[in-house]
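Complex shown without one protein chain; remaining protein chains in place.
Chain IDs A, B and C follow the sequence of writing; residue 1 opens each chain.
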Amino acid sequence: METITLSAPKHIWNSISNLIRSLWITLKLMTYNKVGFLGFLLVVALILFSTVGPYFVKLDTTVKVDQIYMTPSAQHWLGTDHQGRDVFSQIVHGGYEVLEVGLTAATIAVVIAVTFGVLAAFVGSWVDDTILAITDFIIAVPQFAFLTVLAAIIHINSMLLLAAILGLLNWPALLRTIRAQALSLKEREFVEAARALDLGTPHIIFREIVPNMMSYIVISFSLATTYAIYQQVGLILLGLVPFSGNNWGVMLSKAWVRGAIFYKGSFWYIMSPVIAIALLQLAIVTTNRSIEQVYNPRLRTDM
Amino acid sequence: MTTPANYQDYVATHEQAALRLKDISINYKAKRGIVHAVRNISLHLNAGESLALIGESGSGKSTLALGIVRLLVKSAEISSGKVIYQRDGKTMEVLSLQGDALRRFRWAETAMVFQAALNAFNPVLRIWQQIWDTAKAHGWRDKKAVRKKAMELLDLVQLDAERVIDLYPHELSGGMRQRVLIALALMLDPQVIILDEPTTALDILTQRTIINLLRDLKAARNFTMLFISHNLAIAAELANRIATMYAGTIVEIGPTDEIFYHPRHPYTLGLIRAVPTVTGGFEKLESIPGSPPDLIDLPTGCKFHPRCAFATERCRLEEPVLEKIDEDHYAACWHWRSVNPKL
Amino acid sequence: MITAVDSVSISIMPGDIVCLVGESGCGKSTMGYMIAGLLPASDGQVLFKGKDISQMNKEEYRHYRHNVQIVHQDPYASLNPTQLVEQMLMTPLLHHRRVKNRAEARAKAAELLHIVGLTPPADFLVKYPHQLSGGQRQRVSVARALTLEPSFIVADEAVSMVDVSLRVSILSMLTHLREIFHVTFLFITHDLALAKYFAWEEGRIIVMYLGRVVEEGPTQRVIQNPRHPYTQALLYAVPEADPEIARTKKHIELREADIPSLLNLPSGCSFHPRCPFFQPGVCDVSVPELVPAEGGGRVACPVLNKAP
Partner (left out) sequence: MGESTVSQVPINKIRRRWKVISHDYILRKFIRSLFIVWAAITATFVLIHMMPSNPIELYVNQLVMQQGITYEEAKDQAATLFSIDLKKPMSLQYIEFLQKVIKGDFGTSVLSPGTPVADIIKEYLPWTVFSIGTGLLISFTLGILLGMLAAYRRDTVVDQLLTLYASIFSAVPNYLVAIIILVLFGVQWGVMPIAKLRGVLSPGVKPALSWVFVKDALFHGSFPIIVIVLTWTASWLLIMRSSTWSTLEEDYVNVARAKGLTDGRIMTAYVGRNATLPLFARFALAIGLIVGGSVLIEQITQYRGVGYTLLQAVNRRDYSLMQGIFLILTFSVIFANFFADLLYGWIDPRIKVGNNK
């Protein structure tokens, strides 16, 4: 008993310090690509901005008819909208949903792509053929047109439903990449050695194959996030998903519907969500440049 | 006539050589530092002779060959030296050739048959198209004449010319592709042909076909051959002279029989002792201990000393230069007198 | 349809050294994979200790799988780039409960590294494959194959990608393993000189051509007195690292330089279109049987191995 109580904290401390060390190395590796690291910092900043920000900035909901379409000032950093409300506060509160839908949809898409991609590569024969046929079919459907029609038939009235639909729609391109990777890795000699050593399929998939395609999986995840944000904001912009809350897409949609776009004075109002979304997409895509560095064992040990 | 004691003088005396390399050094820039791939190599190649450059992976032999035809990757730089090419009294300084002059030098004067013949052909063009491209680039305009000559050459390398010439590369086996490439190398009647690992990755029977083919072609057409291999056996079959390379420089050079039967550099000796033969009874073999050096962080003194049984304090401090051992035979070793293959 | 291995029948006794020789595409690697249980034999059987592996129950098959290991050709592809050497060696030990705990597994891994000549082991345990040279990686491959203490190792071109100067040391390491662990070796190679060197004393050579065994016998007999025209062609074709031998060695002129496609196998003896001893009406009619050859072993050539 005594040995256990003595060694347990030490063990935990070891794992914590290992974790910190590996996180530190990961961060350091990301700095190898400066542009990529900048993107990563921006992603982190935008996430913090949208999650923590709302606790510090109160959402301005009072209509002030005398203060519409104001240009930026010390009081209103990004001016005001068509009802005289502060744009900056809307931007602070509007990122959370965009990120939430994007990340949820990406998680669903990547889970499907990895599971079925690896399955297709491993089982082969008719399973592979079926999965590929479905993939080919979904890729051939013009996605955004499909979403438009779908929005007319079913009412997409919750964030979760939207995220689920986008996730269920966005996996095929990722699946192809993952499957191709898994197929080539499966034939590698080190996988054959693991089979000869009878280490079992779970070991082969999770210890031999997946670690070697982590960079593809993570990049797939970030691509899936950007797809989902593109589609989500697009649908909201067209007024196809009736959201009322605060969301960069909703801000954009309102500005579009109200014709604020065509009014010279509304420049800041319209450009704020545009820039916010564009910056987020750009930051995510740029981060990919650093991701490859993290999963390259060659670099990891040269530290 | 005896050969000079100094190797540089020895190379210099061969004024009529088809190819003369003077003090060539080639460096690569890598993340960790500078890779000294080729260090101060001087070499001559007489017209009509066949010289083998032997060395293991990382010895700089391929880099040297690519340097001669100026096909090094961008990160590599020829930091010093001269390459002098001569044919029928005309002299060219290869390293100062530019633009079209360089382009015409390639293949028409010096053709290079690459190691990975499997990928030597553009996968989307038929063999004929690639032959015609080559001829056209060197001023041929008569399609019929080119095709006729190409067919003759394909015949010469024992291929079914009629069929092969209109195929895509992926429709040919590795051995067939290698032979097409050799035929293509002869297309413009170059004086020098450089062969980089011409038989590696081929099957034994195909290797034999290629070796016999090269020997016969050389006898019939009298070109000059520089070939590069890690395989001593190919050198024994094809070369008049052999140069052994280690860590980017020549450590021993001499006539084939001298190198095989009286090697004076411990590395050459080690290589010979490490290769089994099929003919004859069982012989005891020995491998060279240790592993090839890191070209970025080279050992001091003689680069072979960490793996050498003869190494002394002097070897650790001073790098030996090529020293005359016998007629046409030079070795870079402080202890060549103690290196005796009979032991 | 491709037939990679056609009606091959060989048996290997414990402690044997058998070299399977042939050119690429002859089916020798397919054979190795079937024996190592990595490919199923679609027809016919692999017997281990007299028992058909496809008829084995789970426990027997497990025992068989653990007893037969493989060492691959390419030292750059055969090690997982994301794993440390110690992970590669410790995982099989822990997974199959050959050791009690991680400490014991680590000790065993160090011992294995010592056996394959990577000393001091502590230097190599915490290395990634890319930090090792080709020769060192190949040694790690061998150490990994030894983790489950197999009785049979298939070495598939195990030294053909290693630098010439290091090949012999890896071969001697393998020979040494046979002495200390009594491992049976199936050494697959295209290089007769290596086969000769590895199996000279008490080994056997099996020569395959286009999916069939054409000759087999004790190494010394096959090397010094090859009976099949293909074996002869192979032997005489091997380039020799000795100028004198290269000049004087006899050569066999083949009738056809290129190997036929596996998709379109010649009738009868598949070597007949290239064979200099081809006899029409004999060689191209039926597939020759393997019959006992003078001096030991068997050979499948009705022309050169005529009954006296």
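The criterion applied here is as follows: a residue touches a chain if its C-beta (ideal position, glycine included) is under 8 Å from a C-beta of that chain, and two chains touch if they have at least 3 such contacts.
Computed from a predicted model, the values in this text were never measured in an experiment.
Student: Which one, B:R106, B:K149 or B:R179, makes contact with the chain that was left out?
Tutor: Once the missing chain is taken into account, the touching residue is B:R106.
Student: Check each of B:A120, B:A201 or B:L285 against the chain that is not shown and name the one that touches it.
Tutor: B:A120
Student: Using the document's contact rule, name the residues of subunit B that touch the chain not shown here.
Tutor: Those residues of subunit B that touch the unshown chain are 69, 71, 103-108, 111-112, 114, 116, 118-125, 133-134, 137-138, 168, 170, 181, 184.
Student: To test your reading of the contact rule: which positions on subunit A touch the chain that is missing from view?
Tutor: For subunit A, the residues touching the absent chain are 133, 136-137, 139-154, 173, 183, 226, 229-230, 233-234, 237-240, 252, 256, 261-264, 267, 270-271, 274, 277-278, 281-282, 284-286.
The definition used in the following text is that only the chains that are shown with their structure count from here on.
Student: Averaging only over C-alpha atoms, locate the centres of subunit B and subunit C and give their separation in whole Å.
Tutor: A distance of 32 Å separates the two centres.
Student: Could you please state the distance in Å, as a whole number, between where the Cα atoms of subunit A are centred and where those of subunit B are centred?
Tutor: Comparing mean C-alpha positions, subunit B is 53 Å from subunit A.
Student: Could you put a whole-Å number on the gap between the CA centroids of subunit A and subunit C?
Tutor: 49
Student: In subunit A, which residues are in touch with two or more of the other chains?
Tutor: Not one residue in subunit A touches at least two other chains.
Student: Which stretch or stretches of subunit B touch subunit C in the complex?
Tutor: Residues of subunit B touching subunit C: 56-57, 158, 173, 175-176, 199, 203-209, 211-212, 230-237, 256-257, 260, 270-272, 274-280, 282, 285-289, 291-292.
Student: Can you list the subunit A residues touching subunit C in their complex?
Tutor: Contacts found on subunit A: 188-190, 192-200, 203, 207-208, 211-212, 297-298, 300-301.
Student: Residue numbers of subunit C touching subunit B in their complex, please.
Tutor: These residues of subunit C touch subunit B: 23-24, 133-136, 163-169, 172, 190-194, 196-197, 200-201, 223, 233-246, 249, 251, 254, 257-259.
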